[in-house]
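Just one protein chain is left out here, and the rest sit where they should.
Right after this comes chain A.
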Amino acid sequence: MNASPPYLGFGLGLRTCYFEDIIQTQPDIDWLEIISENYFVDGGKPWHYLDQIKERYPIAMHGVSMSIGSTGEVNFDYLSKLKRTIHRVNPAWISDHLCFSSLGDFNSHDLLPLPYTEEALAHLSERLRIVQDFLERPLILENVSSYLTYHQSQMTEWDFLCALHHQSGCQFLLDINNVYVSARNHGFDAMDYLNAIPKQAVAQIHLAGHSDFGSHIVDTHDQPVCDAVWQLFECYAQSMPRVNTMIERDDNFPPFETLMAELNQAKALAPMSWRSHG
């Protein structure tokens, strides 16, 4: 189950504070990405707005709580809620993170890194099969930022992604900021990571900001995209066929126009071929 999602162009993360801006101004955005779990409710404001917005814009669904790498039991209650939401939203594609966040009854609400081992690879491939069979559609996985690595890892993160792609056929949402954050925190070259991922395995790109604490940087998604990440994106995009690209902001929300300016910067830095779609 590895059909590539359609190319839609340049998108924005849809957050509640921008609902009115988007409905009122109908901005020139190719698609919007929602946080899947924010719509695991039966009614109220989130659906009131989304029902209007999805009339006008294609929607992608991005989850934060699937915990696909967890060794706990598969959470079919969660998957049922996700499937119900998928039916209502009819998204262009769905994604979640390559990590674990829960174990048994415990939920960290964080994106915790996996060790890059053969065992983790086999576990993820099997979980991916179960999840995709249940949802009856492909799941795209996003690389997470990390602040530690494990003794037991047997390969680099990018080799792990390549192996997972070859084993399962899954595609990735490459968060360029996350690659940058991990590269800084672990001392590798971000371009080595990006260049290693097979082109056909990249379904989407996230661009976001982080907080720099000097000794390490944290993927806070509450700052503008920094120059180094823009440069990384520009350099990477030149070597790539067009990829759905999105600005992701999760906190410290700026005026909507500021996000639109970032979106336009992404368009300007991408190759010309990325600006036509359909």
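By our rule, a residue touches a chain if its C-beta (ideal position, glycine included) is under 8 Å from a C-beta of that chain, and two chains touch if they have at least 3 such contacts; residues count from 1.
We adopt the following convention: contacts and distances are computed from a predicted model.
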Out of "Phospholipid/cholesterol/gamma-HCH transport system permease protein", "Putative DNA-binding domain-containing protein", "histidine kinase" or "Amino acid ABC transporter membrane protein 1 (PAAT family)", flag the one the UniProt entry gives for the chain missing from this complex. "Putative DNA-binding domain-containing protein"
Omitted-chain contact residue, chosen from A:A3, A:V41, A:A196 or A:A268: A:V41
Checked against the full complex, the residue among A:R88, A:R129 or A:H216 that touches the missing chain is A:H216
Residue positions on chain A contacting the omitted chain are 37, 40-45, 47-48, 65-67, 70-72, 75, 78, 100, 102-103, 105-110, 112, 114-115, 117, 119-120, 123, 147-153, 185-187, 215-216, 218
